[in-house]
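As you look at this complex, bear in mind that one protein chain is not there, while each of the others sits in place.
For subunit A:
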Amino acid sequence: MQFKKLSVALAACAAIAAQAQVSDDVVKIGVLNDLSGIYSDLSGQGSVTAARLAIEEMGGKVLGKPVELVFADHQNKPDVAANLARGWFDQGKVDMVTDFPTASTALAVMEIAKQKNRIVMPSSGLATAILGEKCNALTAQWTTNTYALAAGTARALVKEGKKSWYFITADYTFGHSLEKDATEVINADGGKVVGSSRHPFPGGDFSSFLLKAQASGADVIALANAGNDTVNAIKQANEYGITRKQVVAPLLTYISDVHSIGLEKAQGMYLSEAFYWDFDERSRAWSKKFFEKQKRMPTAAQAGVYSATLSYLKAVQAAGTDEAKAVMAQLRKMTIDDAVIRHGKLREDGALVHDMLLLQVKSPSESKVPWDYYKVKTVLKGADVYPAISPACQVAK
């Protein structure tokens, strides 16, 4: 009897101790993204839905404490993002922030999170700068990055004999990063870059750049831009009859972009993605749940928010605390394997190295159901497409 009482008391103490490990008695996740601007279709409300699905999957609780979700519009401005995040960390009890469709906003929030000992998991902030000199131990760039995207597409095309490349690049950090990363891969694989044009962001009319690219006679016209710029460039390349002789290769394409372009114009294009809803049973099952709520199939960015949230919560559970360093240590120990990310390992520099997909856009006749847009050409092993750890990243040393 005495022993039983003692053990109950001990168990109670242990439970209290475990609970005390969760700060403020709540695990709070923030989705910070573009809810109204040019990236609101590829992340936006869909990312919030994705995070909710992850929280539901955990039963809304972790370590016996409730999991809460907050979200806000960072308007693609680093200063707005920084102010929102500071408020969330100081008064809002937020433990982890994810999404960031504009990489500059992620970079701004990373600095603050480091000071406040909180975690940042960019799902759609893809610039490699996040892993370079700006890297820190509390950041995990979850879905992918510009290097892995460029490497997947560029390598496949160079191997097919498309050796000469012309870049049409959005004239800001992200575009430059994409062009630089792709050029590295092209040169390494024996191709060469014959020219490039930098267009103002956002672009609208690409006629001039396309005509220059056409005149260059390059095998491939690579688009180092995103969203509506990519969509307009592809549309106009069709208009000028460029796609008949040259390959147009968008280096970052979300399924929402292909949805807007339409298969008629996008067919045959190669692209790399971290996630495609129709990849296998698990991805289809999860995407179906997402579709029921959002009436669209998830983009890789949105799927990444789900995976980041789920992995974070699992790591909190396993670590027995929401203390940032302990959770990050736990995340690095885990193999990430869910409906979205396969064979994922979180590296010291914050890159989640995992399998990527090389996809080709189907023709209208090959597409059987709505959102049936891609053929999966190859599963690219993470080790083959992710860059080596940057020497500039001090954490990794």
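Following the convention adopted for this analysis, a contact is a pair of C-beta atoms (placed from the backbone, for glycine too) under 8 Å apart; a residue touches a chain by one contact, two chains touch by 3 or more; residues count from 1.
Simple rule for what comes next: contacts and distances are computed from a predicted model.
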item	value
Protein name (UniProt record) of the chain left out of view, among "Branched-chain amino acid ABC transporter permease", "Binding-protein-dependent transport systems inner membrane component", "Acyl dehydratase" or "YCII-related domain-containing protein"	"Branched-chain amino acid ABC transporter permease"
Residue touching the undisplayed chain, where the options are A:209, A:277, A:306 or A:374	A:209
From A:141, A:197, A:225 or A:302, residue that would touch the chain that is not displayed	A:197
For subunit A, residues in touch with the removed chain	36-42, 171, 197-200, 202, 204-205, 207-209, 211-212, 215, 227-228, 231-232, 235-236, 239-241, 256-257, 259-262, 265
